[in-house]
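Note that one protein chain of the assembly has been removed; the remaining protein chains are unaltered in position.
Chain lettering (A, B and C) follows the sequence in which the chains are written, and residue indices restart at 1 in each chain.
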Amino acid sequence: MTFASPLSMFDIAGKSALVIGATGSFGSAGARALARMGCDLTLADMDAGKLETLADDLGGNAGMIETICAIPDSEASATRIVDAAVQAHGGLDIVFIATGLNDVGFIEDQPYEKWSAVMRANLDGYWLACQAAGCHFADRPPDRGRAKVVVVSSTHGRHGLPAGYTAYCASKSGLDGMVRALACEWGANINAIGPTVFRSPLSEWMYSDEDPGKSTREGMLERVPLGRLSETDDLIGGLVYLLSPASDFVTGQTLYIDGGYTAD
Amino acid sequence: MTFASPLSMFDIAGKSALVIGATGSFGSAGARALARMGCDLTLADMDAGKLETLADDLGGNAGMIETICAIPDSEASATRIVDAAVQAHGGLDIVFIATGLNDVGFIEDQPYEKWSAVMRANLDGYWLACQAAGCHFADRPPDRGRAKVVVVSSTHGRHGLPAGYTAYCASKSGLDGMVRALACEWGANINAIGPTVFRSPLSEWMYSDEDPGKSTREGMLERVPLGRLSETDDLIGGLVYLLSPASDFVTGQTLYIDGGYTAD
Amino acid sequence: MTFASPLSMFDIAGKSALVIGATGSFGSAGARALARMGCDLTLADMDAGKLETLADDLGGNAGMIETICAIPDSEASATRIVDAAVQAHGGLDIVFIATGLNDVGFIEDQPYEKWSAVMRANLDGYWLACQAAGCHFADRPPDRGRAKVVVVSSTHGRHGLPAGYTAYCASKSGLDGMVRALACEWGANINAIGPTVFRSPLSEWMYSDEDPGKSTREGMLERVPLGRLSETDDLIGGLVYLLSPASDFVTGQTLYIDGGYTAD
Partner (left out) sequence: MTFASPLSMFDIAGKSALVIGATGSFGSAGARALARMGCDLTLADMDAGKLETLADDLGGNAGMIETICAIPDSEASATRIVDAAVQAHGGLDIVFIATGLNDVGFIEDQPYEKWSAVMRANLDGYWLACQAAGCHFADRPPDRGRAKVVVVSSTHGRHGLPAGYTAYCASKSGLDGMVRALACEWGANINAIGPTVFRSPLSEWMYSDEDPGKSTREGMLERVPLGRLSETDDLIGGLVYLLSPASDFVTGQTLYIDGGYTAD
């Protein structure tokens, strides 16, 4: 084995890591994990106040933390985000994209603008971020080790339920396809994590002991062999695996961290 | 068996069938098949001249043929297309959506507008057409039998190659997800057909006995167990199956008609 | 189009068709469909009495009907079955394998013999039948058109529930893999049909208006977008499609006829 200890394969200390959508639930949990592992962080998101709060909160652990108040909603903003990371930390090794939007509605009732907004946030934005990252990776010194990209997909990329999720399902399934395409085109490491429901301000009601949360949760858990909904902590191990040298031979995959939902 | 003969399960004579993207290779082959089976046709596409030529060509076989010079690039145009079919033939039973666009380019070289154009044509347009069809289906008399929607996906929805197909792969994978979502939301029959390369003006060069067509084809055929590229005729049997009562219990699927490419 | 009418692509009149597991629910429904379409039939199964009853019942429709009291549980019996079809009808064009066994039990409680029995019936037997058919196909005159093999898989090949189905799930998933492998190895047409629950003597209780059938069904239907359990008639359209020239470019696939279960 070329690694002194298997644990060292997961070591990403000193890497320059960019988290896009950093103030969301998975984004901030991922940023916290990367900070604790000693990455130099660049945090990108739309809300300057939340970014500052997050950066302050992580400050004690991380190497250096840069923030940039932007999301990849155009080629210019995506480039700005990547440039911020490169300039702040002298390069870029890790990109974790965790932006996301859902807008529930039956197709007949959903204005085209709402479908489009979901597709732009969940698919176009990821493409723009990957484009900007790819432009940087093309000139990246090989002695920095392999670059890693991880995006946030969903079990909804593979399962069409529930009613009202047409845009969300299409965007996540499309993202899985984009990951496969970039894996092939780049010959580099890009993978997706596919969670089911995890705790966030939006899903907090499903963790309640009272209805409608309780009954909704119990209905959903009939399809979750491990018998519980997810916490963001559940996603961190897979994120670290896919962002570290431990997964150097993995690409184009969607890793479901879903309590067995997709197997049931 | 409730059918006098199994063949009668495939009978769609007298159905009102709308073909969107009717002048393309798969679209026109599908329209011809539906005409021969006695459907009342509505043909939608962008080029009025080609539409007329096609309608004339099919005229001897079909019941009645309506044409509408439009593609589903907005809610208004999608509604116009569906309305044209409903008004021309007193209802709508079958929707076959076969529009499509590809724009090959490495992600770093591809302007966002080109990615967006592919996504709009291959995903947004399908969603708009389904929205308009769904609005009509909501009030459709049940005694017309089950409505059927078939869309054109691709093996590229499941496989990320070749380089330069990021937009195409994402759009087709996204379309598969949209089909699953609408199957669940509607509780109705919507399915995709997933071809590999089939003969069209764009692919004709790959059928040549001379390079680069010959060597490109031979390289590709190493992954096609049935040992040849496809003709549009190969796709008609699956189309008729998925548009007829023979498939009344099938929904949310992508049927690969690919010579075994996805199995290899 | 090389076919005068698309319906003629589904025509299999005069074909020599072998149904293995002919007296089961799907087997006999398939045999009836093939008889009505004018195939020369060979019916194989274990129970001579049931075979005779079935042959008598179908006699008015079919060309000629041969019966053979055997299932493919050894190379010798598989060869005997195929030889019976070849000799009775001067060749063999269609093989439909619909044998099957389930034995429900938690893995800790299930004797190895019971696991083995399921695997032998659902996987080894199919392999043996394909081996015998393949030996015949190797010398088959090409002017008979393409030979077709269809096997019966299940949604359980893709979904691991319910508890107690370990053997069944493994056997059906293994069968899907065997189909892909033979598609590649043969370069010929072999496909699977993946039903969910369909009406049979074993499942009849689930169609009851009284518990436990009613509540079991209602629980299951939460995952079936089309909102009902299946009848064998639902499977016939797909069977005819996959056994006829209409699917000449389809191989290595599992076609789910499941009311949308796998999409949900």
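The rule is simple: a contact is a pair of C-beta atoms (placed from the backbone, for glycine too) under 8 Å apart; a residue touches a chain by one contact, two chains touch by 3 or more.
This one's a predicted model, so the numbers in the text were calculated from it and none came from an experiment.
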Selected residue (touches chain absent from view) among A:F106, A:Y207 or A:Y241:
A:Y241
Out of A:R120, A:R180 or A:R217, point to the residue that touches the absent chain in the complete complex.
A:R180
Consider the whole complex, including the chain that is not shown, and state which of C:G14, C:G177, C:P212 or C:G227 touches that chain.
C:G177
Spell out the interface residues on chain C facing the chain that's missing from view.
74-75, 106-108, 110-112, 115-116, 119, 123-124, 127-128, 130-131, 134-135, 138, 156-185, 252
In the whole complex, what residues of chain B lie against the chain that is missing from view?
159-161, 223, 225, 260, 263-264
Contact footprint on chain A, counting only the chain that is left out
1-3, 5-7, 9-11, 29, 32-33, 36-37, 179-180, 183-184, 186-189, 225-227, 230, 233-238, 240-241, 244-253, 255-260, 262-264
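The criterion applied here is as follows: only the chains that are shown with their structure count from here on.
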Which chain has its C-alpha centroid farthest away from the centroid of chain B?
A
Over half shared numbers or under half: where do the identical copies chain A and chain C land at their interface, same or different?
same
Distance from chain C to chain B - Cα centre to Cα centre, in angstrom
29
Between chain A and chain B, what's the gap in Å when you average each chain's C-alpha atoms?
33
Provide the C-alpha centroid distance between chain A and chain C, rounded to the nearest whole angstrom.
43
Any chance you could list the residues of chain B touching two or more other chains?
179-180, 183-184, 252
